[in-house]
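== chain A ==
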Amino acid sequence: MSESLDYFRQNRLPHIWCPGCGHGTVTGALTRTLAKLGIDKNNVVVVSGIGCSSRASGYLDFDTIHTAHGRAIAFATGIKLSRPDMKVIVMTGDGDCTAIGGNHFIHAARRNIDITTIVMNNSNYGMTSGQYSPMTPTGMLGTTAPYGNVERPFDLGKLAIACGATYVGRSTSYHVQLLGELLEKALLNKGFSVVEAVVGCPTYFGRKNKLGGAVDMFTWQKDHAVNVKAAAVMAPEKLEGKFLIGELYNQAAPEFTAQYDALIESVRRKFDNFQGGVRGCAQNSD
Partner candidate 1 sequence: MRTEFRLSGSGGQGLLLAGIVLAEAAILDGKNAVQTQSYGPEARGGSSKAEVVVSAEDIDYPKATDPDFLLALTNDSYKTYGKLQGKGLIIVDSSVCLDPDIKARTVSLPILDTAANVIGKKVVANIVALGVLGGISGVVSPEILEKAVLNRVPKGTEELNIKALRAGLELAAKAKNA
Partner candidate 2 sequence: MPEAKLMQGNEACTLGALAAGLNFFAGYPITPSTEIAELCSEELPKIGGKFIQMEDEIGSIAAIIGASLTGRKAMTATSGPGFSLMQELIGYSAISEVPIVIINVQRVGPSTGMPTSLAQGDVMQARWGTHGDHPVVVLAPGNVRECFDLTIKAFNIAEDLRVPVIVLSDETIGHMREKVVLPDYKSIKVVNRKAPATPAGYLPYKADQDGGVPLMAPFGAGYRWHVTGLSHDETGFPTNKGEVAGDLIKRLMRKVEKAEPVIRDYATESADDCDVLVVAFGSSAMSATSAVRQARAQGVKAGLFRPKTIWPFPEEPLRELAAKAKRIIVPEMNLGQLVLEIERVVAGKAPVERLSKVNCELFRPEEILKAIIGGSK
C-alpha cells in the first residue's frame, strides 16, 4: 500500500470525486499495479481528457496532462510516437472516450499504438450532472433522457476488438482484484490495450434511476457481472441482463511506434548521405 501511495501527488489529495464514486477505486488499482510492476515514476505519462474520470491525472505523480474533451488518446499518440520508451496511460470516461473521442479511440486501436486506455464507465456524464452517454443502457434515465434513453449503447469491448486493439478487458469497481490483474496484463501488452471499468455514479446515474446508494450500486455490479470464463459454459437465458467481465481479448500484433522506428532505420540506411535538416544551423546564438 505504501508503495502505491508513492505514485500519488499526496499534496493534491483529497480528490474531488463524490462519496461512492468508483473512480478512486480504479485509480488505486492502477497505482497498486504500477507498484507491483515496479514501474519507474519518471517513465510514465498519464493523459486524460475532460470529465470526472479525467481529474485522475492531477492526483498522480508522473508527467501528467489533462487535455481537452475527447482528445486524450490523440495527445497520447503524439507523446508515445515521440517517446516510444515511455509508458503512456490514458484515463478517460464513457462519454469522453466513446462520444467526442470515439474517432481517436478507433484509430488508436487500428494502429495498435502502445497506449493503455482505462475507460471508467459510469454510464453517464457525471461532470455535467448526469446526461446520457453512448454507454448509457437503453431505457435508463438521464437528465437529457427524462423519458428513458432510446439509443443503444456501445459494447466497448467489442468495439475495441473490432477496431484492432490487442488487449481488451472489463471489470468493475467491485471486482478490484480482477481489475488489477487486467491492468497488469494491459500495461505489459505491447500494443493498444483497453480496460473498461464499470463504476457507479450514485450522485447522478444512481439517483436519477433510483438505484439506491453507493453500496447498492456495488451490489448491482456484483450481481450483474459474469466472468467470461463462467459465461462460456452458461445457458444464454442465464446471461440475460448480465455483462461480461474478465479478459475479453489478448492477441499480439505489430505495434505502431515500433513499426515506425523500423521504418526510420530502413530509410536512414537508404539515405545516410542526407544533408538537410537542422544540421549546421546556429543554435540559440544571438
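To be clear about the criterion, contacts are C-beta pairs under 8 Å (C-beta built on N, C-alpha and C of every residue); 3 or more make two chains touch, one makes a residue touch a chain; residues count from 1.
These made the cut because all candidates are chains of the complex that A comes from, given by their letters.
Remember, predicted model here, so these are calculated numbers, not experimental data.
Chemist: Using the touch rule from the top, find which candidate among 1 or 2 meets chain A in this complex.
Modeler: 2
Chemist: Which of the residues in chain A end up touching candidate 2 in this complex?
Modeler: 9, 12, 41-43, 45, 47, 57-58, 61-68, 71, 74-79, 81-83, 85-86, 103-104, 106-107, 260, 263-264, 267-268, 271, 274, 276-286
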